[in-house]
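Removed from the display is one protein chain of the complex; every other protein chain stays in position.
The block that comes next holds chain A.
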Amino acid sequence: MTVNTPLLSVSALSKHFPPVAFGRGPVVRAVEDVSFDVPHGQVVGLVGESGSGKTTIARMAAQLVAPTSGRIIFDGLDTARASRAERRRLHARIQYIFQDPFASLSPRMTIGQILTEGLDIQRIGTANERREKARSVLASVDLPPDALDRYAHEFSGGQRQRIGIARALALEPEMIVADEPVSALDVSIQAQIINLLRELQIRLNLTMLFIAHDLAVVEYIADTVIVLYLGRIMEKAPARQLYSAPQHPYTRALLSSVPSPDPTRRANRQILTGDIPSPANPPSGCVFRTRCPVAIDACAGIVPPLREVAPGHFKACIRDDLDGLMVQGAVR
């Protein structure tokens, strides 16, 4: 394993969705000029509100959606130029975990069929070996082996999500893209699933792209955190640094919205007003300026580039004097 080259490298990635058939409507710019690396064995967290392009990035990374422009390089292979066979292998090497455990499992297949489907598609092993593999991945997500002959509707949300994780593991992927794997679950189950993912990630040395709309969830699992807003990267930093010293006004607002049991902190809430603008009609310049508490006239003029403000810590904001203007988002 090469330590220096990242497993997944995304550069200048954009995805524009054309208007619907016959429509003269505007193009939806779901993702705009996003670049990041996911190093071997690390977890990168993508955080943002609904409509910030998280899922689109995840699906592009998992080769489910083709990007409009930009490059996705997986283990030295430019995925856009991959041959048919390479592409087929990619579909096994990168696996996806879905948000909704009720939609992601076929109602007409048994768990055994669901878990062996990938091996089947990739033509790996004999029927017995596949079933054995299904049994072992089921055990690794703490489900009993008699689940193999049951149907998905017989399981609870948390159990279904475990099955979804088991399915992703069955192909022994190098990388897992987890698209909000816990946001459809109860809070008590969320912790179980996060712990399970963390444990599997360490034990199997998985590389992971972990998506969430909740900074608290990502904090526990991610090594690097990327904050997205309207399809653009706002801030990118090692997890600890992002939480202790957020540099972007949006990150600060997000952090201050994380509920805290400490009543003295409630006064410091930085509340954003309004909704995320439409990606079909984004604001000029900095996309966050319409809701930014410290926006100035200059923000409308240019798209702020990602600047390195500390080693490994990037932000897309032209203001450097936030500390005096804004409350420090989280006191940790």
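Some notes on this structure:
In this text, a contact is a pair of C-beta atoms (placed from the backbone, for glycine too) under 8 Å apart; a residue touches a chain by one contact, two chains touch by 3 or more; residues count from 1.
Quick note on the criterion: contacts and distances are computed from a predicted model.
Chain not shown in the complex: UniProt lists it as "Oligopeptide transport system permease protein OppC", one of "4Fe-4S ferredoxin", "YeaH/YhbH family protein", "Cytochrome c-type biogenesis protein" or "Oligopeptide transport system permease protein OppC". Although one chain is not drawn, the whole complex shows that of A:Ser14, A:Thr79, A:Gln95 or A:Ser256 it is A:Gln95 that touches it.
The chain omitted from view is touched by exactly one of A:Lys15, A:Lys54, A:Arg167 or A:Lys236, namely A:Arg167.
When the whole complex is considered, the residue among A:Met109, A:Leu204 or A:Ala280 that touches the unshown chain is A:Met109.
Hidden from this view is one chain, which touches chain A at 21, 62-64, 87-88, 91-92, 94-96, 98, 100, 103-110, 114, 117-118, 120-122, 139, 142-144, 146, 149-151, 154-155, 159, 167, 171, 192.
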